[in-house]
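After the structure tokens below, expect a handful of questions from me.
Heads up, one of the protein chains got dropped from this complex, but the rest are sitting where they should.
On to subunit A.
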Amino acid sequence: MSSSEWPLWEVFIRSKQGLDHKHVGSLHAADATMAVQNARDVYTRRLEGVSIWVVESTHIHASNPDEAAEFFDPAADKVYRHPTFYDVPDAIKHM
């Protein structure tokens, strides 16, 4: 039946100034303006946000979860990237 289904949009909300926009869910809307208005009504009825981003879902590109192990592998064996890798003598302060 559905050649007339409104496109799907992903909704991101900044809960207060100083914080990142965070993904909260999705909704259908005919265009971006309507998507922002609908996002306000669906996701911020209790002052959950001060700013809204919407992105049409088809425009999101993602890493493949089936390849997550290999994809993120390069970071797995580089413990020296973490400060805890290094021994700091007790006498040394403020490091």
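Convention: a residue touches a chain if its C-beta (ideal position, glycine included) is under 8 Å from a C-beta of that chain, and two chains touch if they have at least 3 such contacts; residues count from 1.
Following the convention adopted for this analysis, contacts and distances are computed from a predicted model.
Per the UniProt record, the absent chain's protein name among "Carbon monoxide dehydrogenase large chain", "Cell division topological specificity factor", "Methionine/alanine import family NSS transporter small subunit" or "Ring-1,2-phenylacetyl-CoA epoxidase subunit PaaA" is "Ring-1,2-phenylacetyl-CoA epoxidase subunit PaaA".
Within the complete assembly, A:Ala62 is the residue of A:Leu47, A:Ala62, A:Val79 or A:Met95 that touches the hidden chain. Shown as candidates are A:Arg46, A:Lys78 or A:His94; the residue that touches the absent chain is A:Arg46. Within subunit A, the residues in touch with the undisplayed chain are 1-2, 4-6, 8, 25-28, 30-31, 34, 41-43, 45-46, 62, 64-66.
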